[in-house]
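First the structure, then my questions, so here it is.
One protein chain is absent from this view; the other protein chains keep their places.
Right after this comes subunit A.
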Amino acid sequence: MAGKRRFNYKTKEGLQGYLFILPWIIGFIVFTAGPLLFSFAASFTNYNVTSQMDFIGLSNYEKLFSGDQLFWTSLYNTLYYVLFSVPLTTAGAILLSALLNRDIPGMRLFRTIYYLPAVLSGVGVYLLWMQLLEPGTGMVNTVLAWFGIQGPNWLFDPEWTKPALIFMKLWSVGGGMLLYLASMQGISKSLYEAAEIDGANAWQQFTRITIPMITPVIFFDIVTSLIGGFQIFQEAYVMSNGEGGPVNSMLFYNLYMWQKAFEAFDMGYAMAMSWILFVIVFALTIVNLKLAPKWVHYEGGGK
């Protein structure tokens, strides 16, 4: 008996392991895998939560691609937002962390100040920006006026709503900055000292040492902010009262999906939309992963 028990220790430990991750397994099945399967199946139906669920083949997808102008508008708006916000926040965060990554007085205080806006979110922040961007008496246009610039109508002008949201996004650049700062502080000082003796200036050191050394974090940041950027919703919902106006300029993909799912209760249609988004995000992530070896530098990776 004793020998048998000993022999079984590995299996017993294995069982304990499954017990540890059991909450996740249940959660994964109930809140992720199950819903995914249901959603995929329902995207081929006219499901509306209450009464009907008839199989209608690819109709939802066909209608999206051929007959729904708002679908294309929402996709365009979202791409616009991602295309500008991701590079700008990434570049901003890298530059900021490079400035902070020096022995200068007040560095910790600066870090705190730059990071603070990044932890703030929710309706309070959106209301604040609606006030800041008020065309007449808001802070942004007031400051622009000091320099003789007549500020745009921001959230009231369809041309300027998305730049306004990107502007707001840049306020929270501190989150990414901390990520890069942590990575930069891990770079050996001797690399910089050697470069200095060789006469490399600050810019050369930044582009030849700092940037290559932090490429793994840049990669991580780009992948996650791409996924996040495609899902912009709350700010557009609050700032346009759920409508996506003016002239649908803030009708982002998720907002349109929300309207279809929870206002029109055209669930099958909304789920088809969600799968198209999934495919887009998935494809972009795969492209990122494929491109990574070409530019991401892993220490000890042999390249």
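Assume a residue touches a chain if its C-beta (ideal position, glycine included) is under 8 Å from a C-beta of that chain, and two chains touch if they have at least 3 such contacts; residues count from 1.
Going forward, contacts and distances are computed from a predicted model.
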**Study point:** Identity of the absent chain, which is to be given by its UniProt protein name, from "MaoC like domain-containing protein", "Inner membrane ABC transporter permease protein ycjP", "Circularly permuted type 2 ATP-grasp protein" or "Cell division transport system ATP-binding protein"
**Key:** "Inner membrane ABC transporter permease protein ycjP"
Study note, to complete from the structure: Considering the complete complex, of A:Q16, A:S51, A:S66 or A:Q150, the missing chain is touched by A:Q16
Review point. In the complete assembly, which of A:A182, A:V247 or A:A264 touches the absent chain?
Key: A:A182
Exercise for review: Out of A:I209, A:I222, A:M267 or A:V296, point to the residue that touches the absent chain in the complete complex.
Suggested key: A:M267
Point to revise | Omitted-chain contact residue, chosen from A:F84, A:F110 or A:F156 | key: A:F110
Point to revise | subunit A, residues in touch with the chain not shown (by the definition above) | key: 10, 13-21, 23-28, 30-32, 34-36, 38-39, 42, 49, 96, 99-100, 102-106, 110, 112-117, 119-125, 127-129, 131-132, 134, 136-139, 142, 145, 171, 174-175, 178-179, 182-183, 186, 196-197, 201-202, 216-217, 220, 227, 230-231, 233-234, 237-238, 241, 254, 257-258, 261-262, 267, 270-271, 274-275, 277-278, 281-282, 285
